[in-house]
Structures are given as C-alpha cells and as structure tokens.
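Just dropping this structure here.
Only one protein chain is missing from this complex, and each of the others stays in its spot.
All chains are identified by letter, namely A, B and C, in their written order; residue positions are counted from 1 within each chain.
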Amino acid sequence: MTSLRTIIAAFLCAIALGLASAGLYGLPAFGHYPGPYGDIINRQGPAERHATNMVTLVNFDYRGFDTLGEEFILFAAVIGAVVLLREHRGEEASARPDQADEAPIPERSEAVAFGCRLALGITALFGIYVVLHAQLTPGGGFQGGAIVGSATALLYLGLGYPAWRGMMRSRVLDTAEAAGALAFIGAGLAAIGAGAPFLTNLLPLGTTGSIVSAGVIPLLNIAVGIAVAAGFGTLFLEYLEETREPESGGEQ
Amino acid sequence: MTPLQIGLFLLAALSGGAVVLTREPRRQAVAMGFNGLVLALLFMVLQAPDVAYSEIAINSVILPVLFLVALAAARINNRRREIDRP
Amino acid sequence: MSHAAFLLPAWLFAIGLYGVITSRHFVHLIGCLTVIQSSTYVLLLAVGYRTDAAAPIFANLPIGTPAVDPVVQALVLTDIVVGATVTALLLALALQVHKRTGTLDPHELRPLRR
Partner (left out) sequence: MQALTPLPVALPLAIAAVLLIVGHILPRNGADIIAMLTAAAAGLIAVLLAMAASEAPFAYWFGGWQPRDGVAIGIAFVVDPAGAGCAAFAALLFFASFIFSWGYFDEVHARYHALMLIFQGALAGFAMTGDLFNFFVFFELMSTVAFALTGYRLESSALEGALNFTVTNAVGSFMMLAGIGTLYGRTGALNFAQLGRALAGLPPDGLLALAVALIFGALFIKGAIVPFHFWIADAHSVAPSPVCAIFSGIMVPIALFGAARLYWSVFAGSGLDQAPLRPLLVWFGTATALVGGFTAFMQRDVKRLLAMSTVSHMGVLLVGIGLLSSEALAGAMLYLLGHGLAKAGLFLIGGILLSQCAGIDEIKLRGAGKEFPVTGAFYALGGLIMAGLPVGLEHQGDHLIDEAISATGLAFLPPLLSIANGLTGAGILRGAGRIFLGLGPEPGEEALSPTEEEREKQDRPVWLMLLPVVALIGTALALQAVPAEEAARQAAAMFAATGDLAAAVLDQAAWQPVAAAPEPSSASPIEPAIGLAVAIGLAAFELGRDHLPRRLVRAADRATAPLFIGLDRLHDGVVGDYVAWTVFGAIALGVVIAIG
C-alpha cells in the first residue's frame, strides 16, 4: 500500500515536473527580464520618493497596500497559533509569569549567560539598525523585526526561564503587534482624512540618503518592525512554553 | 549564467531535495537551515540582498528553531502521556 | 540552456509535492511545504533577473544604472517573513493534534470515524 502510494506520487510529480518545465520554457530567457514595471520604478523611484532602496519603496509606497495585507496575514497567523497553543494550556499559564519557579535549563555557566546577553544586545541593535535604514540600504521592517523577535529567544538562553518569562508579557506583545498593524492602517486612513487616496504619503520627502527621508516610509517600517518583532516574540514564547515539563504548571 | 550561478542553482536543487528526503524530522530541521543558507547565497547572486536577509533570518535560523522546539514539545507530550497512562 | 535556470523552481515544487504526498510525519510534511514555498521565491526572483545588472539599490549607484526588477523582490521579501508565521500556525495545529492523539503520522490520523 505504502509503496504503491510512493510510486503514484513519484509518477504524478514527475509528470508535473515535466509539464512545468515545458511550460516555463515559454518565459523570456533567464537574465532577460522584459519589464516594464520594475524598470519604471528603477528609473523614477529615487527622484520621485527620495529613497535609494527600490525594494522598500515598492513594499511601502507603490505597493504599500499589499504590505498592509501581508502584515495582517502575519497578525492572523500569530493570533491563530496563540489560540491553538495558549488556550489549550490555560490562559493563566501565560498570564502569570510569577508562577514560573523552575528553570528548564539546569546549569548555565556564567560565561554562557554572558555570551548570550552580549549576543542578545548585538542582535537587537542590529535588528533595529536594519529597520531604520529600510529606505536606504537592504533591510527593513520585516527583516529587522524578525531579527529583534528572534533575539527574545536568546533572552531565554541567557537569562533563564524566570527572568525571560518576567520580561515577556504576552499582553504587552499582543498589544505591540496590534498597535503596529493599527499604525499602518492608521497611516492609510489619515490620507483619506486629508482627502487623498488611502496610503498616500503626506509627509515631506526629506533629503535622499538621510535616515528620515522618503516620507512616511521610515514610520511604516517601524510599525511593521514592531509588529513583526512582537509576532515572532509571541511565537517563541508560546512554543517555548510548550516545552515546559509537565509538573511545572500548564495543564491543570 | 556564470559558473557561480550554475553552482549555486545545482547546490540549491540538491539541498532542497535533501530537505524532502531527510525523513527524520530533527535532521530535517538541520537540512532546512542549510537549505536556507544556500538559497540566501543564491538570492544574493541574483542581486536580491533584501530577500537574502529575509531568507537567512527566517529559513536558516527562526524556522529550524521553531521546528526543533515543536519536536521537543511533542516529545514532552509523549512523556506526559506515559505518566498519565502507566 | 538559457532556460535551464527555471528548472530549479520546477524541481523544488515537484520534489516538495512528492514529499508532502508520501510523508509519514506531519512535522516532516510541513518541512516539505517550506520547500514548495521556496520554489515560488526562486521562480519570482529568476524571472526578475537581468544579466550583468545591479541590485535595485541606488545608495552607491548612479541612477540609471541597469538594475534587476525590484517588484518581484518586494513580493518575495514580505512573503518569506509572513510565510514563516503561517508555518508556525501549521506547526501549532500539528502539536495540538499530537496532544490529542499521540501520533503525527497522517496515515494514523483519520478525521473520519466510521
């Protein structure tokens, strides 16, 4: 039975591979992107928006509405994961960090703890740097937020469970995530309030190359950075809670 | 295509296949991390540094860790079951 | 030869599907889904690539330098981060199922009770 399934799967996927390859042969040759969409942006973007990173410019200006949708996908996925994990454990287990008395990682040498803290500081700073230079160099709210969010896992390694749990309040994280999403949508609605289409930039464009250039883009990146960092922080929090030993709370 | 590109395309094909064919989930998480690294390099070569940053943060760090944590949680679940049902 | 690059996304999509169909462990299956997902990223970046062009970042480049397409990069960039959270949601679902049934084998999990 299983082997039959494997054969059928291999057969189907081989056909799919063949047909897809044949179909993709109809694309322009590799290395010959025909345009016109990207070329217009490369040509006009820098002058028009005072930004140098065209990818950020597409994400947060020309196609900012897509990014708003993507941010809500993230938001919904995190709420969904929280509902699945936290509600089952019991809301109390997450809301009362003071209950946490026992560290699941038994022995940590001072050197390891120090190393983790150092790494944490560097990682978080780097993440924030990446968020803030979105419109200039590679990076932005999504990458930086993910880096900051994963730094919270280092916190767990470096400080141990109780201290980590004391700092990671799920309500604060929830609020930060929602506030980030709300700020993005608020920027859109503010434009409507001013009589312009949704997500129109209302701020001055600044000097190209400066950290406060390109209008509202830095602010949107900070909003996304906060939401993404809080989202990944929440995910790490809920998953690491799942690995707690049976007797240490949770399942009542 | 430059030789570097050809090499990375081939390596990505291999490492992607390895993720699928590594049936033991914990080793698969390691394969995923490696695959993320290869893809990040490939994206770098395709002149997409922004995407490479995303790829390296997500697919070679965060996701493998989440997979490992989930597997650890599943192991603890199993132990809990054994305690419940002696 | 000029189209050989597009074999990679096709291959990754197909092998990922093969893994999903034959997988006997839900966590492994979700890992295979990430391979399919990465194939879409490779495809998008490959169609936006232009030989001997720069990255679309004009911090140190004069404007007007030939650059690759920024649009596909923007689409992929957000989707990678967001896709990870959806993967996390899938993993959470798998964990819940495991808590309930004690198994992660798709063949033993039958939502249908007869």
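Convention: a contact is a pair of C-beta atoms (placed from the backbone, for glycine too) under 8 Å apart; a residue touches a chain by one contact, two chains touch by 3 or more.
Everything numeric here is computed off the predicted structure, so don't read it as measured data.
Although one chain is omitted from the display, it touches the following shown chains in the full assembly: A, C. Across A:15, A:112 or A:125, the residue that sits in touch with the chain not pictured is A:15. Touch with the chain omitted from the figure is made, among A:113, A:167 or A:182, by A:182.
Note that of C:15, C:43 or C:67, the residue touching the chain absent from this view is C:43. Taking the whole complex into account, subunit A touches the unshown chain at residues 5, 8-9, 12-13, 15-16, 19-20, 22-28, 33-38, 40-41, 61-66, 68-70, 72-73, 75-77, 79-84, 87-88, 171, 174-175, 177-179, 181-182, 185-186, 188-189, 191-192, 195-201. Seen from subunit C, the chain kept out of the figure touches residues 9, 13, 17, 20-23, 26, 29-30, 33, 36-37, 39-40, 43-44, 47-48, 69, 71-72, 75, 79, 82, 86, 89-90, 92-94, 96-97, 100-101, 106-107, 109-114.
The rule is simple: only the chains that are shown with their structure count from here on.
If you draw each protein chain as a dot and join the dots that touch, every dot ends up joined to every other dot. Farthest chain from subunit B, judged by C-alpha centroids: A.
Subunit B and subunit C have Cα centroids lying 11 Å from one another.
Work out the mean CA point of subunit A and of subunit C, and you get 16 Å between them. Looking at subunit C, residues 4-5, 7, 11, 15, 18, 46, 49, 55-57, 67-68, 73-74, 77, 80-81, 84, 88, 91-92, 95, 99 sit in touch with two or more other chains. The set of subunit B residues touching two or more other chains comprises 1, 48-51, 54, 58, 62, 66, 70, 73. Chain contact summary for the complex, subunit A toward subunit B: residues 30-31, 53, 55-56, 130, 138-140, 142-143, 146-147, 149-150, 153, 232, 235-236, 239-240, 242-246, 251. If you check the complex, the residues on subunit B that touch subunit A are 1, 48-54, 57-58, 61-62, 65-66, 69-70, 72-73, 76, 79-80, 83. Residue ranges on subunit A touching subunit C, taken from their complex, read 5-6, 8-10, 12-14, 16-17, 20-21, 24-25, 27-33, 35, 37-39, 41-43, 45-47, 52-59, 63, 66-67, 70-71, 73-74, 77-78, 80-81, 84-85, 88, 136-138, 140, 142-143, 145-146, 209, 228, 231-232, 235, 238-239, 242.
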